[in-house]
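Just one protein chain is left out here, and the rest sit where they should.
We call the chains A and B, going by the order they appear; numbering starts again at 1 in every chain.
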Amino acid sequence: MEALGLNLGYLLVQILNFAIVFVVLRAWVYKPIVNVLENRKKKIAQSLEDARKAEEARQNAEAEAAKIIDEARGKAKDIVREAAEQADLTAKDIIEKAKQRAKEIHQEALAEAGEEKNRILADMRGQVAALAIAAAQKLIGSALDEKRQKALVDEFFSGVKGGKIVVLEGEGFEGETVLVSSALPLTEAEKKVLEKDILKRSKGEPEVNFAVDPTLLGGLTIKVGDKVYDYSVSTQLAELGNMMN
Amino acid sequence: MVADNTLATPEKPKKKWRYGVNRWFVLLFIILGVFANRAFSPILPHIQLPAERYSHTPLLTLPVIGDFYWTNTLTAAVLVDLILLIIALVVRKALNSGKQVLEGFAGAVEAFLEMIYNLTESTAGHHAKKIFPYFATITLMVLVANWMELIPGVDSIGILEPSSHGYPVESFLGFAETLVKGEGAGHEGSTYTLIPYVRTLSTDLNFTVGLALISVFMTQVIGLQARGVNYLSKFFNVKGLFSKPIFGVIDFGVGLLEIVSEVSKILSFSFRLLGNIFAGTVLLFVIGSLVPVFAQSMFLMLEFFVGLIQAVVFGMLTMMFMAQATHGH
Partner (left out) sequence: MDKEAARLIGAGIAMIGAIGGGLGIGVLVSGAVQGIARNPEASGDIQTNMILGIAFAEAVAIYCLVVALLILFVI
């Protein structure tokens, strides 16, 4: 031991020396520095945590915003679709109404036109009668009694004489509806006479309608059920033509 | 011409060959070294393991220990203490200044200690606060003690003492004397050896054994503090002695071997440090006397790293043994 220089006294001195340095360094250097390090570590951990939280909040906000935008988009889409549907419906409605209205106008116009035609034909009846008489005067050479002429003409057109239908001689009707067609519109008086006569002849009480067909030229056709009594001038002319042939 | 100058792209400054200052300093010192060697050629000093005493009369006599001489390694120990105290004062002042970030030397010490602390924490976990002071103190103290051998004058300025196997003395500059090469051996009284004022602290076995004792002893203390009586079961493993007929006895024997291992740690610690640094100083002596010019500078650099590595290894092994003691098996 002595050769190695190992000595209890020196050993103790060195150990105590270390102890002194240890105590001083621990008090002056290690404890403050460890505190500083711990504080720094804590602060770093705190800031990392804060950053993480902020990041989380940001992501949440982003997700929220995305959700809101999505919702808004969906709502907007719904609204647009509804509006389009509404518009379609409205448009269809308007078109339907317009069509309806157009049809109505068309029908009104048709009815008006028919009425107008009837009126014109009624007006024409007088003129036709005058023309026919004038032509007959020229043809016969003598003037007929004016009143008689008129009666003739009326009879020609309406087939009614003395409160009876001239063309129907002792015949009876059977049927629900009766359609009376004439070349020119009949007067109200004539219509009444016709109706009365038809009712008198028919069994039951059929409904009597009147129609105008200029192609008949004169006389009447009476359609009862499926039977047609044709006393029109055009048919008589055709029969006359057949006979002559 | 003016337009040309403004349009021309600025030329990159060519790196000129410069005759740097430092290389000439190195060359100058080498030449000076050659002349110095011609004037006073270096000698291989007398090498001995025990620390040299300044005087032959004891400083004081204690009852149990005996005579107490003041040695040159004790002077080195005092110097190491002073350096460490100055470092502590500087760091303390910097810490008390309230700055968040330490600057300069204190910052360097703080960075070093932080590295050590993080290493301790990653190894020892929550026991780090208890272990860290030992790790840091041993590392710093050994580091300063090791690096002291690099200082010029340490190991080379001292008292001349008459010796039978020494060298003749020659005076120079009027007030100093130096040993010179020469055939003076055998003439008692005319040859001398040098007793340096300061010798590297780590080359004193008392220092290394002292540190090793503290390290191993505090390892046991920390193990006991951390694990209580359970820590002793590492040495006296009586758990399986009666339950397991053969292996229990083997475990008990292994436990007893742990005691041997703890003792061998003291030897290992102390002789590792002493051997490295003592060999380093001897190496510097030998190289300095064989190739006096320039070669020793390279070995000074080597010793710089050896000193650092030995300091870190001493501290780190202490820390690891302490961490193991807290964990248990």
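The definition used in the following text is that a contact is a pair of C-beta atoms (placed from the backbone, for glycine too) under 8 Å apart; a residue touches a chain by one contact, two chains touch by 3 or more.
Since we're looking at a predicted model, the values are computed, not measured.
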Contacting the left-out chain in the complete assembly, out of B:163, B:233, B:268 or B:324: B:268
Of B:160, B:180 or B:317, the residue in touch with the unshown chain: B:317
Missing-partner contacts on subunit A, residue numbers: 3-4
Touching residues on subunit B - with respect to the absent chain: 47-49, 119, 268, 271-272, 274-276, 278-279, 282, 309-310, 312-313, 316-317, 320
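Quick note on the criterion: only the chains that are shown with their structure count from here on.
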Subunit A - residues contacting subunit B, complex: 2-15, 17-18, 20-22, 24-26, 28-30, 32-34, 36-37
Contact footprint of subunit A on subunit B as seen in their complex: 49-51, 62, 64-66, 68, 71, 73-74, 77, 80-81, 84-85, 87-89, 91-92, 95, 109-110, 113-114, 117, 129, 132-134, 136-137, 140-141, 204-207, 209-211, 213-214
